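Every protein chain except one is present and positioned as in the full complex.
Chain IDs A and B follow the sequence of writing; residue 1 opens each chain.
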Amino acid sequence: MKTLDIIKPENLVYKRTELMTDNTLSYCPGCGHGTAHKLVMEVIEEMGIVEDTVGVAPVGCSVLAYEFMDIDMQQAAHGRAPAVATAIARTWPNKYVFTYQGDGDLAAIGTAETIHACNRGENIVIIFVNNGIYGMTGGQMAPTTLPGMPSSTSPYGRDTCSTGSPLKITELVANLPGVYNVSRHAVHTHKHVRKAKKAILKGFQDTRLRKGLTLIEIVSNCNSGWKMQPRQSNEWMEENMFPFYELGDIKVDGKMINKK
Amino acid sequence: MAEIKLMKGNEALAEAAIRAGVDAYFGYPITPQSEVIEYLMMEQPEKTTGMVVLQAESEVAAINMVYGAAGAGKRVMTSSSSPGISLKQEGISYMAGAELPAVIVNVVRGGPGLGTIQPSQADYFQSVKGGGHGDYKLYVLAPASVQEMADHVEDAFEMAFKYRTPVLILSDGVIGQMMEKVQFKEFKPRWTDDEIYQLHGNWATTGKKKGRERNIITSLDLKSEKMEGRVHRLMKKYAQMEEEDLRFETIKCEDAEYLIVAYGSSARIAQKTVDLARAKGIKVGLLRPITLFPFPKKQLMEFTKQVKGILSVELSMGQMVEDVRLAVEHKVPVEHFGRTGGIIHTPEEILDALQQKLIKN
Partner (left out) sequence: MTEELIIAGFGGQGVLSLGKILAYSGIMQNQEVSWMPSYGPEMRGGTANVTVILSDERISSPYLKLFDTAIILNQQSMDKFENTVKPGGVLLYDPNGITIHPKRKDITIYQIDASNLASDMGNKKVYNMIIMGAYLKVKPVVQLENVTEGLKKSLPERYHKLIPLNIDAIQKGMDNILTVNELAILS
């Protein structure tokens, strides 16, 4: 069979979303960011809302998200994406607005903006990628770094006596009345990808209904920052990150999910 | 003829914002400018013009809200006072870099630090030399009356969109807190969505329409050549501002032998000094820069052919005086006088300084 015989519409089983640009991803091979980007773009494409969507990129590894997402985007100062998104959503109430942030951006320098945007119940979607480390600046300790986990600024492992415990900001904001949906996902297996995409879709739909804020945490790997091979980093993530950052729904349709 | 009202400068600014078709105001309370957000909250323009008014969680959040709305093609503004403006500097630098139009108001109080809540003009350097990090400037308007607090809002937005750059209205506690007569212009409607698509659809993030490239608002250029190009683009704008949009006023300068240079509240006070001096037979004139950047450099140089000396008067220990000295290239003596820490100099004090520092007999 020749190639030309294969590339017929009826044989198509998978197509990359047109909302991802052809630019080469700046992420390390094995990193979860590419998949997370793709899921958000697929949702926007499938909902047919590209003309009414504005994204906000953070500072961190995904600072260049606008190079890969073929939609209108703003790049925000470090931690300020929820404030930037607040203003876009308030002044264009008929648009879909989302932020895409990492754990340093959202849970350290941007804690105030995160909590207050959540508390005001802004009609935005926050995609929060948590890999427990500062990736872009070279693997420094993040607020989400696990106890004992080494990083370039906690070379002997995170000492919770002096640096505090990992901040579960997702659980923290779930308690705020303005927050409508909160869930935690992963994107390293098909099963997880499907669940994550479903949650992102629901988040975008609910902001349209002006239900309030949806925060979706994606627990991901950072094989470079963790100094591991990609496969090994995913295994480490399952063994160490998931027990601490438990996957699943935390709040759905404004109601807390009781797991016990 | 529009109705004459008696209002505080801060209130007049807020009313003018509603009337200028401003889409959004994001702010945080701080003395002596809290009347701006209080007035807007009381007036509820969201119900009339649709203007969004939001009290942010901090000055930092407020300026980044301004960034977001400006990047989406809206007329947006914020106001604060000195310590709050320091907090906003990061966002202002980002806006200058990302070439976003917006209006920022500083009702200056004394510093450094928490300083005093009393009036000051000690934020001159911060205002005209950049303020945040990087190679940039702001277009800076300095109102000297309640009427100008109102009028400068629309002027500032005109400049902000002409140059796609943040514009600063540099006021102070005197102008913000005093009441004077003010007359407002007719209501100007906010832009419709379609007007924004048409006017700003080629750069603002309003949603990627079919047939156009995506719009990106960013101040980041990881390639140095591109970044240098971006800064050169900014510098071209600043040069154009100097050519086309310099503003100043001269009072009783025709026969002046001495010149006072003062802006904002100091210009008002110094205007009385001019009268006191002339009553004593000393021929003094006043040059009031209305824009602090661009600065009336050429005009000052012209005055060196006429006057024996120049006194720069500001509520600071001497900041604008440096720009005056640069402008006149030592052709005539340039001295500074000013009180600081929240103390306001009197017309008489200025006259004494003029006599002691320049006339010397």
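The working rule: a residue touches a chain if its C-beta (ideal position, glycine included) is under 8 Å from a C-beta of that chain, and two chains touch if they have at least 3 such contacts.
Remember, predicted model here, so these are calculated numbers, not experimental data.
Engineer: Identify the visible chains that the left-out chain touches across the whole complex.
Structural biologist: The chain that is not shown is in contact with B.
Engineer: From the list B:265, B:291 or B:340, which touches the chain that is not on show?
Structural biologist: Residue touching the chain left out of view: B:265.
Engineer: For chain B, which positions touch the chain that isn't shown here?
Structural biologist: 4, 6, 31-32, 117-118, 173-174, 177-181, 265, 268-275, 344, 346-349
To be clear about the criterion, only the chains that are shown with their structure count from here on.
Engineer: Can you give the whole-Å distance between the Cα centres of chain A and chain B?
Structural biologist: Centre-to-centre distance between chain A and chain B: 39 Å.
Engineer: Chain A touches which residues of chain B in the complex?
Structural biologist: Residue positions touching the partner: 23-24, 26, 52, 54, 56-58, 60-62, 64-69, 71-72, 74, 76, 90-91, 94, 98, 193, 205-210, 214-220, 222.
Engineer: Which residues, counting only chain A, touch chain B once they are in their complex?
Structural biologist: Those in contact with chain B are residues 50-54, 56-57, 63-64, 66, 69-77, 80, 83-88, 90-92, 95, 112-113, 116.
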